[in-house]
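Have a look at this one.
What you see is the complex with one protein chain gone and the rest in place.
Coming up: chain A.
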Amino acid sequence: MAEPLFTPEEQKKFDAGIAEILSHYPSDRKSAGMLPALRLLQDLKGWLPPDGLRLVAKSLEVTPERAYEVASFYVMYHLKKPGKYVIDVCTNLSCSLWGAEKMLAYLEQKLGLTAGETNDKFTLRETECLASCGTAPCLQINEDHHERLTQAKLDAILARLS
């Protein structure tokens, strides 16, 4: 038999989360909860497995195709299982003016990955402006934000990731 999607603990969190989300919208607009519901699923599982997408769709009374359509539009949703650490490096203009392209090249070399690739531990991605242009260069690791990065600072951050 296939593994169940959720542990009992996760199931409880999911059900409570969906109930909270739905309470924010008119009762005939359940589907409006799609973005928060997908986030809830991703927070629980680390990505959006197909079973989970079907469950979200069912909870919001829409088709699974609709859930997939939304999930695939937004870059922060993972339709494939990412590495344990997702590193998003901003290389937009203001950051590149503070060395972001060089910082990305350093990371690629250090992690042995090209931007866009995943190994067991890391997913490395190039991303767009993260609203830290005044404290460039910057990146996010699993949505935690790091700014004003130097090579020494970046090395120290990476050393803490086990």
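We adopt the following convention: contacts are C-beta pairs under 8 Å (C-beta built on N, C-alpha and C of every residue); 3 or more make two chains touch, one makes a residue touch a chain; residues count from 1.
Everything that follows uses one rule, which is that contacts and distances are computed from a predicted model.
A.B. asks: From the list "Tryptophan synthase beta chain", "Phage shock protein A PspA", "NADH-quinone oxidoreductase subunit F" or "Carbohydrate ABC transporter permease", give the UniProt name belonging to the chain omitted from this structure.
C.D. replies: Spelling it out: the chain absent from the display is recorded in UniProt as "NADH-quinone oxidoreductase subunit F".
A.B. asks: Which candidate, A:52, A:83 or A:137, sits in contact with the chain we can't see?
C.D. replies: A:137
A.B. asks: Going by the touch rule given at the top, which residues of chain A touch the chain that is not shown?
C.D. replies: Within chain A, the residues touching the omitted chain are 24, 26, 29, 31-36, 38-39, 60, 69-70, 73-77, 91-94, 96-103, 106, 127-137, 140, 143-145, 150-151.
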